[in-house]
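A short worksheet on the structure shown next.
Shown here: the complex without one of its protein chains, the others still in place.
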């Protein structure tokens, strides 16, 4: 792990990113100033190869940077993670020309790359299917279809749009990713964005109508996004986000208990064995999740996609359970006052519940883990 | 149980109260139109004796009316409960003149009565203490102090302000309630109101500075609010609120599972055994909490205050656990789409977590229940 | 509810049945003296119509009698329940001649009736299938097959053996019950009986080899055992057993906490808020399960088989969860000393875990409850 970088992320979060989080949440707006800070620190290149100016950090460093950022601003951490994973796909599946084009814009101009896979009629966690089609036309493709949960819509430089070549339904053969430039005609934002939490991820729907992408803007052969060992990184990084949110909430709560005195008592509530017990249960839960995440990151480089499916399922599941349990409990321990937006833990409570809904869901992850015990398949997704 | 009245509450909620809930939540404003509807249905008099035009319903009817309203609008249900319990205190401790004055204004003019007990430096669930003082002055008292969580602030006709005669700290002797008219000089709203949930309960802080109350506006002898068998009704009604919120969320979720189909599947997700299991776990949890609430209400009339302390602790604790478990799980089952405010369950999730923070807290209730097993005290609160 | 009878069961249990429980458990032998006592009290006729000398108690009385007995001796309660449900089948499906024959032997001679359904190659909770066959021969049938979990083997007067007419696999048409007399040739006890708990139910395997039953010893038409509304009573009564075991353990634990002092402290451990919390969690869990059981019993008489499927699933599931949680926790609260057989709670821990494994299992019950939320089938079993 690059301890210095993780420490830098922690400091940056405390000093610059966290103070803006409540405002972004309230307005449900893009965390542009935070992205700017991350760019200046070189953190938009976490998954970009060094020859192109990136940091190409190891997975342990990666999840810990995400986790530190999430302690202060979950939406910033999530968008950083989506962007980083999109660049990881480009690194894995792109040509040299594509690398040069996209990575330089990220590193030199601070451009972000979104990743848009979800669609209204489908559930990725049940069957990985996309109905958005790439129809061959001279020089490229026409993209048609509807995406939702389009994170960073209107603010990134490019969007990795998951589509099926020719609209075929056999994902193992037809699934590709088009790197659609932000200014492309044929993209229309639809629907509103007013969610429970993760509000600064700004993820409305997008309708594609004969949106032209150049053939040089499509990655890899059909099916590659499923087999290249990158898709599993989504869940790994989510674990970092959830753990970071919960850690921020727990740190706040522990400090509250250590110092808060209610009349007529003269000792802080942290002297109460029942409060100590709550803190103990939260701490051990979060601690466990962190160890599982770190183990996954540690084994990642040598793991094949099936193993990564298992590792990421373990990490995301444990972080989901711990994240929800901890944030719910923090509010209970701090009491009614903590439901106010003047304390940061109600945002943590909303952010974790929202972020943990991203695919694959808990049922799916438990299935993966359970099957691993019997030597059965541990693929992260079940493609159509 | 007055089945017809409960049914009327259910219909009224579906047709008129629920459709306004999202708007009240968004604006964090008083649910005035809902109160108006409740008044017209005679439901502001649930706890007002019949000679004064009230309905004086039995406890089972009471908690079920609250529960039905909460299915559609938690804040409306909570304010109705606070108001009703305040009128119950007036009924129990007031003089004939007080009954005539306050009840007629409620019944004939639709005035609401708030109940303000909490204060910033104290935790009622730990030690029931109020520092707000009633200092005798000619013809009445000066109220001085700071209250927070002042539900219905600025919208009710009267506020039952919990204070200590002469600022004494022995609550068993000094605690009284002043029925402060809304227009009284010396009341100043302080702080903001921007909470996680229960947003339409509008409960900012209030500062009292030599606020004069007439001696005819103070209820009962010192200590009476603790011993008259009404204070336990708070927790009983909270149970109705939590269960109602969760029931609304579960009903929505079950219908979603029964009908929602994701491509390429052709059956709704409710055909999935894992979904059935989630629904089963939620249903039995909520069912249990409801039975405990109904049992408490059923035994209420013959129960002394200590027994009411236990019954209400059982009801509130079970409803808290079920409410939180169910609403959290509803979001998991319905998935990412349900984090959007276009579905009502994210509001349920926020409302339950917020409302369950009201005193006494879960630790306190478990203590009561645990002590009851050993023949020890089951008083709802521990007065200073 | 016949309160006097339930009270009598409670007293009988304390005074006579409970003191023998440890011995029966140790030896894994039939609780014959307890059966004798139950017979003398007329409790072998709980489900026998009054014209035949039975008590024909209502379901609420029934489950509460079972529950009271289980507080002191779980195996006695379970065998009483198995016997009673077997007589219920005879009452529902038998002819007048059958009623006269079997009921008089129960009432007058204290004979017990077992019910043997399970078989080694099948799982009733997954698919209700029996492979034991009744092959027509002159004057009756030959029973062939292997049963296991043959409760009261070698000690009852009759065994209700579940078999398929002609060995057919369509249970809705072929399933019948033969009332096999204990002394019938062709029955051979196989396997051993050395289980975790419920040891005095003495339930080894039995092999049937051309065991002749007279045609007057077979109940009702094919399929009747599934449709007559009695099979659901198994799960309802199990709930009584589990709750009774847990109640016995909790009562013991509460008394232990109320009185046990460890040096150098001078107060009993029940003064510890953490102990109170444990007792509170156990009490509310058990209380919930009891309310669900009592509600099921209350609604039973007017419920059709599908509704009984749901009611019994709710009752058994809630009792399973509460039973396991409570007995596990009782040991934790009482500490290492309570793992000794000189305290009764380690037996409760073993008995609950064992008894709750009887079909239908927890997954199945949650499925029933979950489907009920969507208007889908709530049948207790899925026949082959």
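For clarity, chains are labelled A, B and C in written order, and residue numbers in each chain start from 1.
What we mean here is this: a residue touches a chain if its C-beta (ideal position, glycine included) is under 8 Å from a C-beta of that chain, and two chains touch if they have at least 3 such contacts.
Values in this document were obtained by computation on a predicted structure and should not be read as measured data.
> Which one touches the absent chain: C:104, C:135, C:227 or C:328?
Touching the chain that is not displayed is residue C:328.
> Check each of A:59, A:197, A:222 or A:270 against the chain that is not shown and name the one that touches it.
A:270
> Per the definition of touch given earlier, which of C:9, C:63, C:77 or C:129 contacts the omitted chain?
Answering carefully, the residue with contact to the hidden chain is C:129.
> Check each of A:173, A:295 or A:382 against the chain that is not shown and name the one that touches it.
Answering carefully, the residue with contact to the hidden chain is A:295.
> Considering the whole complex rather than only what is displayed, give the residues of subunit A touching the chain that is not shown.
250, 254, 257-258, 270, 273, 275-284, 287-289, 291-292, 295, 314, 317-318, 363, 365-376
> With the missing chain put back, which residues of subunit C would touch it? List them for me.
The list for subunit C reads 118, 121-123, 125-127, 129, 131, 149, 169, 192, 194-198, 262-265, 269, 274, 324, 328, 331-332, 335-336, 338-342, 346, 349-350, 353-354, 356-359, 361-363, 384.
> Since one chain isn't shown, list which residues of subunit B touch it in the complete complex.
Interface with the chain not displayed, on the subunit B side: 272-274, 277.
Simple rule for what comes next: only the chains that are shown with their structure count from here on.
> Most central chain by CA mean?
Smallest centre-to-centre distance to the global C-alpha mean: chain B.
> By CA centroid distance, what chain is farthest from subunit B?
C
> With chain centres taken as the means of their Cα atoms, state the distance from subunit A to subunit B in Å.
The separation of the two C-alpha centroids amounts to 38 Å.
> Using mean CA coordinates as chain centres, what's the subunit A-subunit C distance in Å?
The computed centroid separation for subunit A versus subunit C comes out at 51 Å.
> Residues touching two or more other chains, restricted to subunit C: which are they?
Those would be 273, 277.
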